[in-house]
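A single protein chain has been removed from this complex, and every other one stays in its place.
Moving on to chain A:
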Amino acid sequence: MQQPDDAAQTKELEFVTLVAGGQNFCIEITQIREIRRWSPVTILPHSPDYVLGVINLRGAVIPIIDLAAKLGFPRIDPTERHVIIIAAIEDCTIGLLVESVSEILGVKSDMVRETPKGTDDATTRAILGIIAMGDDMTKVINLATLLPNNDPVAA
């Protein structure tokens, strides 16, 4: 009985690693729809500073979030070299502005470790866990915490 359970727990996962605010992060590949070059956005009134605006993605209106600013880093000053990751969470599609996207990381699911307790800031709240990568490590982003309307007061 133990066998199949173990197999289920240690399934292969793939993550796309990226850099935002100068640090390594990653997002599970199944949540990513596409990766695009930065293009100018339409500014939304009364939006928080990490919301850059909206873009037209083949007819759909997609909000773009500055991932660094959302995680508490200084805002990214977007240029042509910056990248937008289009990600789907639940029924929502959002775009994340990041500094760069580096590689696809294949890991066993039991290699995702819990975030060490003891710190609580914008970054750790948005982290599902951490993955060791050789000498370095990368942090798994919890996309659900990034949704612009995912705050209880906005109704």
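Please note the rule applied: a residue touches a chain if its C-beta (ideal position, glycine included) is under 8 Å from a C-beta of that chain, and two chains touch if they have at least 3 such contacts; residues count from 1.
Following the convention adopted for this analysis, contacts and distances are computed from a predicted model.
**Student:** Hey, which one's the missing chain according to UniProt: "Phosphoribosylformylglycinamidine synthase subunit PurQ", "L-lactate dehydrogenase complex protein LldE", "Chemotaxis protein CheA" or "Carbohydrate ABC transporter membrane protein 1 (CUT1 family)"?
**Tutor:** Per the UniProt record, the undisplayed chain of the complex is "Chemotaxis protein CheA".
**Student:** Hey, which of A:L18, A:I32 or A:V54 is the one touching the hidden chain?
**Tutor:** For the chain that is not drawn, the touching residue is A:V54.
**Student:** With respect to the chain omitted from the figure, which of A:V19, A:I35 or A:C92 is a touching residue?
**Tutor:** A:C92
**Student:** Residue-wise, where is chain A in contact with the chain that is not depicted?
**Tutor:** 42-51, 54-56, 58-63, 91-94, 148-149, 151, 153-155
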